[in-house]
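The complex is shown incomplete by one protein chain, all other protein chains being positioned as in the whole.
Read from first to last, the chains carry the letters A and B; within each, the first residue is number 1.
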Amino acid sequence: MTTWFPVALMTAFAALVVGLMVTINAIVGPRSRDPVKGEAFECGNPPSGSAWRRFSVHFYLTAILFLVFDVEVVFLYPWAVTIRQLGATGLVEAGIFIVLMLAGLIYALRRGMLDWS
Amino acid sequence: MQALGPLILSWRSVLAPGIVALTAVVTMLVGSGLSEDESESVGWIALTGLVAAAIASLAASGDHIVTFGGSLIIDDYTAFFYLLIPVCSAVVVLFSFDYVAALGLPATEYYALLLFATTGMMLMAGAGDLIVMFLGLETMSISAYVMAAMAQRDPKSSEAGLKYFLLGAFSTGFLLYGIALLYGATGSIKLEAVAQMVRKHSIALSPFVLLGLGLILVGFGFKVAAAPFHVWTPDAYEGAPTSVTALMAVGIKLGAFAGFIRVLLIYLAPLHAQWSGVLWALAALSMTVGNLAALAQENIKRMLAYSAIAHAGYILVGMTAGRSEVGPALLYYLLGYAFANLGAFAVLVAVEQAQQSGTKLDDLSGLARNHPMLAAAMALFMLSLMGMPPLAGFVGKFYIFSVALESRYVWLVIIATLNSVVSAYYYARVIVAMYMREGAERQAQTRQPTLLFALAVAALATVIIGLLPHPYISASSAAYASAEQVLRPATAALQTK
Partner (left out) sequence: MPLGIFAFFATLAVISALGVILQRSPVHSLLALIVTLLCVAALMIGLDALAVGLLQAIVYVGAIVVLFLFVIWLLNLERDPEESGRLGIKLLAAVGAAALVGELTAFLTRTHMSQQTVNSDYGSMAQLAGLIFGNYLIAFEVTSLLLLVAVVGVVAVARRWPSPRLANRPPTLSAKPQT
């Protein structure tokens, strides 16, 4: 636990700095609020339509793909730190996993999941 | 424990599910490389893989051995389901060929997910720890959710997928929480260690174990569609493409019951006093709700959904008894149930295509005149589901009820018998519609050799398993006895009849 003391200190320090900056800015900074300032900036044009609208399902496909490979990384992390102890066995075991995920990637590519045209 | 040695010795337990999983990956890769038109032929890859897996299931038979540190179990029980599940999936593939094209389903995804679902079912049957059991269940369920929603132009299909997914995911949460509590109380996720801990009185009755047991019952109750956890069933069965409904009614139930029976009847047997009351209520409710609601259905898929709930109830009657004599009866019952249902859905698939109609009762009117073969097959499956001697459904029901009676669950058996009588009405209604009502003149039948073959397999199995039950009963007994060896290593072999 004591090894984590520097990390905790660092976190606390970061929080302190950020908190100070935000607070000082809020107290001493100039403020002017009017409807025009509150508008979303769209290259100078008046904003049109609502920002709350449906996004393409394609984002979702990409997110799923990201999630899948993120989880893969999570599983490979323990393998990476003990790669020497696990040796050939670990290589075979992780290899099966990686090959399966690779098959998933090839499939996703062929189905155009990463194709944005 | 962690060397490569056991890995090589353990190939027997992963061979069959491994073949199915590998076939799924091959299907996925090959199919996505082909054009839409060509990709329908990947069904043959799927079929080959399933047949190979069914043959490879022999490798898993033998005496009870745990492999991979207890993750997978080799015994005749595993082998029984390693054989039955791919065969059922193969029958589904056989009657899917034209249907997938007709509905415009993406063939590659359809077959790949079917194979993944099959892998999950097999893993549930062979699982020796609760993690693998859970992963198998998830693999099976998630594939099924997607397959139910696959007919994109049909809003009912999307509705089915969504309802199935939401309630299924919810129930998975219950199951997982139950597993976590059981793990917390016993300190192990391996079924064998859990069973040993549970045999100690002090742990068995701790609140954590009891709550975990309760949540696990709820989770499995959802998966096998037992009342009161059945509300998703009619809509999901009705909306899904009919071939997917067949997979849901047969494969999912086989996988879920394989896991459920093994966990509850074998490993959690010491807690029989705690769970038998709950199962009693589930069984009585499932039979009654299923059969009464089935009476009012006009759509045959919906009717079969309620019939599936009722059949889950009959199986739960056997599980309530909880004695080791009931194990073979349960396995035999599943055998008969699987083929009768597969056949019934195959007929529906054929009718939908041949007549270009829906699956309402009226659509079957006059089927005996237009398609005498289909009508005869459907009548056979209905009679078996009804429990008419000498078909498989009758023998199974009789077997389960008589063991339950021996175990002094008299009231439950009375409820079950009354329910069987009620069920005769709605199964007979189908036969009446086919043979005694006039239907519109329909177009000629489309010839589909694979579908006819699937029908023939299901019909033959239903008749043979019922007429000559002994080999199947002794196979069921051997399977169950070898799973029970974990409890009584020395005497289990002698108990086999």
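Just so we're on the same page, contacts are C-beta pairs under 8 Å (C-beta built on N, C-alpha and C of every residue); 3 or more make two chains touch, one makes a residue touch a chain.
Keep in mind that this is a model prediction, so the values were computed, not measured.
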| item | value |
| --- | --- |
| Chain not shown: contacting residue from B:68, B:177, B:435 or B:453 | B:68 |
| Sites on chain B contacted by the missing partner chain, in the whole complex | 1-2, 7, 14, 21, 24-25, 28, 36-37, 68-72, 101-106, 109-110, 112-113, 116, 119-120, 123, 129, 131-132, 135-136, 138-139, 142-143, 145-147, 149-157, 161, 185, 187, 206-208, 211, 241-242, 299, 352-353, 356-360 |
| Residues belonging to chain A that touch the chain removed from view | 1, 4, 8, 50, 52-55, 57, 59-61, 63-68, 70-75, 77-79, 81-82, 85-86, 89-90, 93-94, 96-97, 100-101, 103-104, 107-108, 111-113 |
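Going forward, only the chains that are shown with their structure count from here on.
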| item | value |
| --- | --- |
| Intercentroid distance (Cα basis), chain B paired with chain A, Å | 40 |
| For the chain B and chain A complex, residues of the former touching the latter | 2-4, 7, 25, 28-29, 32-33 |
| Touching residues on chain A, where the partner in the complex is chain B | 88-89, 92, 100, 103, 106-107, 110-111 |
